[in-house]
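Only one protein chain is missing; all other protein chains are in place.
Chain IDs A, B, C, D and E follow the sequence of writing; residue 1 opens each chain.
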Amino acid sequence: MEGMYAFCVGLLTACGIFLILRGRSFSVVVGLTLLSYAVNLFLFASGRLKLNAAAVLGESEQYSDPLPQALVLTAIVIGFAMTAFAVILAMRARADLGSDHVDGALAPPSRDAAPKNGGSR
Amino acid sequence: MQHLSIFPILIPLFFGVIMLLPPVSRQLKAQRICSVIAGFCVFVAAILLFTQVSSQGVIVYALGGWQPPFGIALVADPLSVLMVSVTAFLAFAVILYSVAGQDKGGAYFHPLLMFQVMGINGAFMTGDIFNLFVFFEILLIASYALLIHAGGKQKTQAAMHYVILNLVGSSLFLFGLGILYGTLGTLNMADMAIKVGSLQGETATLAKTGALLLLVVFGLKAAMLPMHFWLPKTYASATAPVAALFAIMTKVGIYSIFRVYTVIFGEQAGELANIATPWLWPMALLTIAIGSIGVIASPSIRILSANLVIVSSGSLLVCAAINSIESTAAALYYLVHSTLASAGLFLLADLISRQRGKAEDRFVHSRLMKQPKLLGFGFAISALALIGMPPLSGFVGKIMILQATQSIAETLWIWPLLLIGSLVTLVAFSRAGTTLFWRHNGNEVDEAEIAKPAEILAVGLLLLASPLLVIFGGSMAEFTLHAANYLHDIQRSAYDLLPGVTR
Amino acid sequence: MNALIWLPFLPLLGSLVPLFAARFSRTTCAFMTAILPAITLLLVLSHAGEIFNGSLFQASIPWIPSMGLELAFRLDGLALLFSILILGIGLLVILYARYYLSATDSIGKFYAYLILFMFAMLGVVLSDNLIQIWFFWELTSISSFLLISFWGHKTEARKGARMALTVTGAGGLALLAGLLILGDTVGSYSLQIVLYSGDLIKSSASYPVIVVLILLGAFTKSAQFPFHFWLPNAMAAPTPVSAYLHSATMVKAGIFLMARFYPALANTDLWFLIVSLTGLATFLVGAYIALFQHDLKGLLANSTISHLGLITLLLGMGTDLAAVAAIFHIINHAIFKASLFMAAGIIDHESGSRDMRQLNGLWKYMPYTATLAMVASASMAGVPLLNGFLSKEMFFTETLHQASLGSLSWFIPVLATLGGVLAVAYSTRFIHDVFFNGEPINLPKTPHEPPRYMRVPVEILVALCLIVGIFPSMVVGDLLFAAASATLNGLVPVYSLAIWHGFTFPLLMSVIALIGGLLVYKNRSHLFKFQSQFPASDPKLVFEGIVQSITAKANRFISLTENGSLQRYIFFTLVLAVIMTASSLMKLNTTAGQRAEIPLDALSITCAVLLCLAALATVVCHRSRMMALITLSVVGLIVSLAFAKFSAPDLALTQLSVEVVTIILLILALFFLPQKTPKESSPRRVVRDLGLASFAGGIVGTICYALMTRPLDTISTFFTANSKTGGGGTNIVNVILVDFRGFDTLGEITVLGIAALGIYKLIARMRLYMPSTDDHGRPWSKDKHPILLSVISQSLLPLALLVSAYIFLRGHNMPGGGFIAGLITSVAIIQQYVAHGVEWIKTRIKLDYQVMIGMGIGISTLSGLGSWAFGQPFLKTWFDYFYLPVIGKFELASAMIFDLGVFLTVVGATMLILANLGQLTTSERLTQQEQE
Amino acid sequence: MLILTITAVAVCICIALILNLWRLFKGPSLPDRILALDTMYINAIALILLYGMYMGSALYFEAALLIAMLGFVSTAAICKYLLRGDIIE
Amino acid sequence: MKLLPMPFHSLLLFSVWLLLNNSISAGHIVLALFFALSIPWLISDMHEKHPRIKKPWLAVRYSFMVIKDIITANLEVALLIIGPVKKLTPGFVAIPINLDSDLGITVLASTVSLTPGTVSAEVSEDKAWLYIHTLHLEDEVALIDLIKQRYEAPIKEIFQC
Partner (left out) sequence: MPLFLEIIICVLLVIGGGFLLLGSFGLARLPDIYTRLHSPTKASTLGITGVLLASMLLQSHLQGFLSIKEFLITLFLLITAPVAANMLAKTALHYRIKPLEKTQNTHLMKPMRSRSQPAKPSDDNAPKA
């Protein structure tokens, strides 16, 4: 089971990273979401997998490690907040920059536009 | 005073919340008053904490009454109180500056500022590595929101890059944390420091992987090459007080590197001792180099100061790479200096840019400034400080770093880079200063905005820090040495930080 | 501590005086400015007697001990000599500048800079600490920059100042490095110790490095070849500055440095070779260039270079007598060159030009000034009875005693004589070409004598030329001896300051120089013609060109690397992460550990296949965005199932609810984004990214597997043991969240709250692209609120709220909690928004979501603060069991309040985000539809 | 017998899930895919309940309840999006 | 403000709470009462006025009938699904309806969707027609009649609309 689990985590990571490397904000957000699934599963797995061992006193004979679960919960919430911000930022970028490309459709940065002599005289 | 350790976190949180609730939330004026009061309180708390730690030693504050390593503990040690004090001072200046009018142009400026300060202070104070992650996220999300304050295309684009890169960074952080928890089984940094020494063989190898992942994350925050790309645009496009506050943000990354790679993976980490050093060396040196190249290529003050932030990051990373008590002490001094000086320059850039019309802060011919003497004086001060020329604090930091090199090889790598970096900065600043202040068409325009008293006070405070750091350089250097000693000798005091663990 | 400490600081205070005195008349200002330097001079002189008797004054206070920096001063012969020069000539310059500067120049600022420089220079010569020397050294560079660029509106002033600062700054950095190594070698940064550690230093391996670095500092400051080019360009400064800095004091700092470290560093072959050859080259080059200058100040500047070279050469000769001669020439050169600069300034001031092609026959107009200038010039040429002659004689004498070039040693006296010839030639030119040689040509003003008191400083200096020249030992004998003694560590050789030594070889050389110089001057037209064949190169242009080409290269490099492509930045970050982790993972020999694995089952395999296929489909279909969203939902669903399967019901619940909110958010955003992604990655790019992604995925998978198959000993047993007894709950995960690690949760809801605030900021004033059709060009359906959906949503709301309350209340003991409950409530409310629209809701719900966030975080914080009342740390929870007659036993816990805060924050944040985003279009869309 | 039945039913659901995924990929139209997703939610509920029965644990009920509630919300939202573009108006 | 703005919902909430907690202890009854009163009170603004169930007994009978129909419908549909696709005779049907309330229409549409081989696809804007899709359309008129009599009529009676 562990091997399959690890394979899935790796695959999710790979898919997430591939999408993050695309140029469009939506793909990036989807990629980040996939990556955060992978992260959550990974962090969860750091407490090792156990079956029928929910960390609720009296409900199981043995308990899985509750700490990574709590960490993943925190990570999920934070991930949600971050994703939400990124999504709206992507909208804003589309509105402001006229493109949903993560680099926008701006003119090249002013550094290039500056006169070659750098203005020293 | 037993709760003093948590004040630097709770005060901004409390005031941030107050500002979200009516009646304060309805009026900008009330928010400003709140903000200034909060800034002042945080500063006072930080100073009190500083003196308390200086006199009584390290304070461990076990949140929820759960003894570390089981609960989260705040650790007020010399390093963290130093960082918190710098943050508090910087934040106070930034608040002063922003209440003069930069807080307009968008909602929630002051609450966000509070949360940002809370996040930064929390990151410095916490003794728990997952809690460090949480505070990283607080300061990051607040910085995202502050970055887009007052809007504009440049900001949106910069934010896009900044946010996404940091989201990737956060994912890596969690991977790293997962590995470390999966091998060490604990989250308290002192406990990790103890447990890491007994790791052996393949578990140690796995832990090393996690530790190196964290280095990438901290490096990203600290703008370590090749992860520095986000910085110039982000800092240059942010509203002045925000950019000034950001000056401490890269330092959070630096701080974390010192914290993690001297305390946990330091000398006494057994198989994992000093694992970051071989990676830090090349990247730190290249960071200085690329920062210096950026400095010379900078077309405006803001980008110049952003590139200087990269250079200072590189210098600090070099200190981390040297990995000795002296280098850490040097780094801490340099960190305080460079944070305040570059923050001052960011604010100054705004004042200058507002008086130069379309030229803004670019190094081109422009109209005459309204207050050339005042601004010129300020500019000269921050330039001297940042170049590292006497009589201002930069030279002390620089010399301390130079003195901290140990082997000939280190000297041969570091000295030329640092010194040439200084020269490049000197050239850049002399070009900048002469162009900004002397190359004008003589026209004065009436509508140009005069620097307001609060703004001048804020800049003045930040710039004043530099000479003070020199005049009181002796005690300052002594303190940083003390902090560095503590950091490098953590194994001896680790059990004091862990009341819940018996030897 | 004694008065010595105050010596340099009096001028520092003094630099503030003119800023205040500027409001008075210029004379008053000058007078007030002069007071403190004058007092300082008196103080210095008051020490003179004892120093002549061999005393040494020292004073120090600690400053930054860990760095080796202390505030340490020493007043010995050398320092005394230089202090007198700095203060004495400084006072004369103050007087001179009073008349030189025009009414439009800010005299207060000028004096302030000038006195600041005086402070810095005094600091250099009085320092008794290596780092402190450098400290003041750099201050001289800065104040010199300010003075050169005093007329900052002039291009040449800015450029000249920048160049001077760059060159001397670079030298300063070299000097710093040298001094640090020196201090490290000696083991102390105290000059006193260093001066007596000559043998140790010279025998150490780092000696060559030290010498080269320190000399770099000295040579750049003292304008030695090949760093001499900055000095002529610094002539853009007002003439008083040139007289003071660029002849008498600052340029001598390099010389001072060599003299200062003479005991510690000199008298080795390396020293001799570098110093003497550099000096010789500078001596000749400066003299040669000086001859061809048309600018009066240019001539003087280059002659200064030449004379500095001469002194350097003397210091490099390695004999004690040469050192004495060097020091003597320092004095003499300072005197005559300062007076010459002042004279040149007068000429410029009163005739409006410095161009020797225009300036002719001024004798008629200003005979008195001309006389003064002629005397000083003669001293520069080395005419007997003037001070210049004396030291030049000593110089010639020393050149004859050189043997270190072996059989080629005769080169030195010959070249020295050649230099002398050139010196006489340019000195003659200074006199003849300006005061005689026909009539003035096109002068802006009719020249006349300057104001009375403007001449006084020149008069004093010229008088000194004569007095020293005639009564050398009486006037400067003691001073010279003391200075030489300091330079030579007390081992002063026997020397004579007489004017007449009989018919000696040096005298012959002087005669040759005088006659040769006159002849050269007479036939100068040939030389000028010869020189005009070479293209004139302006060092300023060359320097600026270099700086600009470096800037351009840097620009190119930066725009090449920071090309604004986020994909590249992420790529680099990930590549670094991959390299770092891979390098470590390669040492992991066996992936699988000893921990027993859970056997596979069909259900899990099916789910895994589903997950993988859905994830891959998300990648494959990512250009069709809706499709990607659907497959993403599948992935999310399976992930929650996985959490459920592996004993994490809380996680499953959270993941499910977050999933839905995320999907809704993405759908909301998708409306404003293009529906499809264009295909824009090149196949190569895709392959590259696929490679990186799979590599990274492989690494993550490997680590994950390696971790899971190894046993782990964690701190979690503590939580299991204390959850009920210490935290009052049976759901350990929840107890960790609200109690053991409640601080994390407080941070987490703060993040959520901040995110909502930030999103609110983002949404404000957003300009939107609202598609009027979908991506297939179909107009949108007209049915805003389908009837079935509206009715059913309304009925579901109370049920959903009840479920939410249920999940909330059981959280402490069973899977659930404030966060999940908050999300369920939010989803239920959003469902109403979807079903009924914003307008409908607006009239019915009046919740201020921002306040809700504030309340939420506030309540959580306050619940944590409550413990302070009981002297407990923040977030210390409290719980107890109670008994009521009808209801029975029940539990109350402060963690519930904390969780309530979580609940409120989640609802507030989620709604602030979604409702605001939803509202965005509403008003605009209404108007849009009216038009349809 | 119970365990056997549960296993058999689980296999049924596995097949069902795969059929759902097949439809989801095949389409051909978006409503087809959404329908497949919606069906998948229902099958997931069954799966969770079966797991709870298999483990003899009641801890998984809430997860099933949540899927039932939230699955509908997301189906409705996606449909609304396809119909109107803007789901909250 | 009425004490019980939505009595039916209050009853539902009360029983659902006890259902969720699997308990009829005094504490849970108190809580159930609390939620049964407070939630309707909280959201009463959100609720549009719908006709009440005027004939509860009929409603119960109707429910049982629908459940029975669901089961039979499912068997029918099962056969259709398994059977050859060629045999399918799908079709759209427009059913004139005469219900005044949205709730009534919703209940009818839902019932139609859950029972014999039909799915409600659309309600006309004037709420006079219910469009359905059926898997097996043989006699359009008979189908319309069936739906109107078997489902619409009782609903109309239950809600009196």
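Convention: contacts are C-beta pairs under 8 Å (C-beta built on N, C-alpha and C of every residue); 3 or more make two chains touch, one makes a residue touch a chain.
All figures in this text were calculated on a predicted structure; none of them were measured in a lab.
Shown chains touched by the missing chain in the whole complex: C, D, E. Contact with the undisplayed chain is limited, among E:48, E:125 or E:145, to E:125.
Although one chain is hidden here, its contacts on chain D can still be listed: residues 1-2, 5-6, 8-9, 12-13, 15-17, 19-20, 22-23, 29-32, 34-36, 38-39, 42-43, 45-46, 49-50, 52-53, 56, 58, 61, 64-65, 68-69, 72, 75-76, 79-80, 82-83. Interface residues of chain C with the unshown chain, by the touch rule above, are 778, 781-783, 786, 788-789, 792, 795-796, 799, 803. The set of chain E residues touching the chain not shown comprises 16, 19-22, 70-71, 73-74, 77-78, 81-82, 85, 88-94, 109-114, 117-126, 128-129, 131, 133, 135, 137, 140.
The criterion applied here is as follows: only the chains that are shown with their structure count from here on.
Chains that touch both chain B and chain D: A, C.
Pairs C-D and A-D differ in how many C-beta pairs touch across them, and the larger number is found at C-D. Distances from each chain's CA mean to the overall CA mean are smallest for chain B.
Chain centres were defined as the mean of their Cα atoms; on that basis the chain farthest from chain C turns out to be E. Mean C-alpha position of chain A lies 36 Å from that of chain C. If you average the CA atoms of chain C and of chain E, the two centres end up 75 Å from each other. With each centre defined as the average position of its C-alpha atoms, the distance from chain A to chain E rounds to 42 Å.
The set of chain E residues touching two or more other chains is empty.
Multi-chain contact residues of chain B, defined as those touching 2 or more other chains: 130, 134, 137, 141, 144-145, 148, 151, 160-161, 164, 168, 175, 178-179, 181-182, 187, 233, 297, 431, 434-435, 439. Every pair of chains in contact is given here: A-B, A-C, A-D, B-C, C-D, C-E.
Only residues 55, 57, 59 of chain D touch chain A when the two sit together in their complex. Residues 51-52, 54, 56, 59-60 of chain A touch chain D in their complex. For chain B in complex with chain C, the residues that touch the partner chain are 2-3, 6, 10, 13-14, 16-22, 25, 61-66, 69-72, 106-108, 111-112, 115, 118, 122, 130-131, 134-135, 137-138, 141-142, 144-145, 148-149, 151, 160-161, 164-165, 168-169, 172, 175, 178-179, 181-183, 185-187, 191, 202-203, 205-206, 208-209, 212-213, 215-216, 219-220, 226-227, 229-230, 232-233, 279, 290, 293-294, 296-297, 329, 384, 389-391, 395-396, 399-400, 402-403, 415, 419-420, 422-423, 426-427, 430-431, 434-435, 437-439, 473-474, 477-478, 481, 500.
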